[in-house]
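The structure appears right after this line, and notes come after that.
All protein chains of the complex are present and in place, except for one that has been dropped.
Presenting subunit A:
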Amino acid sequence: MAGIKALVGLSFSGAIGLTFLLLGCALETYGVYWPMFVLIFYVLSPIPTFISRRLSDDSESSNACRELAYFLTTGIVVSSFGLPIVLARTNTIKWGACGLVMTGNAVIFLTILGFFIVFGGGDDWSWEQW
């Protein structure tokens, strides 16, 4: 395993990202909780990569399944930024909340990327690692 420090650092940045999201909902000037729906995108975003790594054994060479996983993951990330923007444009949430949510998005996705970089490149990518 790549180390406790990396794990603690990533969990800290994850908490910071969720804090931004929660601030965007819970501050008194904002007060609406619609932005919490981006949590769905946070949960969905690693899934295509997990599935493609599970299905194909070679970790280095590119293949169509991995590229489809990149495509879908990018789509999920774009959607998590698109949702606050659409909500803000219809004045369901304020633009300040939108900005906080997008900051939280960026931090969370960098955290997830960090997880994949630090903990993802195992020799045998199998469920027994868990």
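As a working rule, a residue touches a chain if its C-beta (ideal position, glycine included) is under 8 Å from a C-beta of that chain, and two chains touch if they have at least 3 such contacts; residues count from 1.
Here is the rule we use: contacts and distances are computed from a predicted model.
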Missing chain's UniProt protein name, "dolichyl-diphosphooligosaccharide--protein glycotransferase", "Ribosomal RNA-processing protein 40", "General transcription and DNA repair factor IIH subunit TFB4" or "Transmembrane protein 50B"?
"Transmembrane protein 50B"
Just the residue numbers, please: which parts of subunit A touch the chain that's not shown?
58, 60-64, 66-68, 70-75, 78-79, 82, 85-86, 89-90
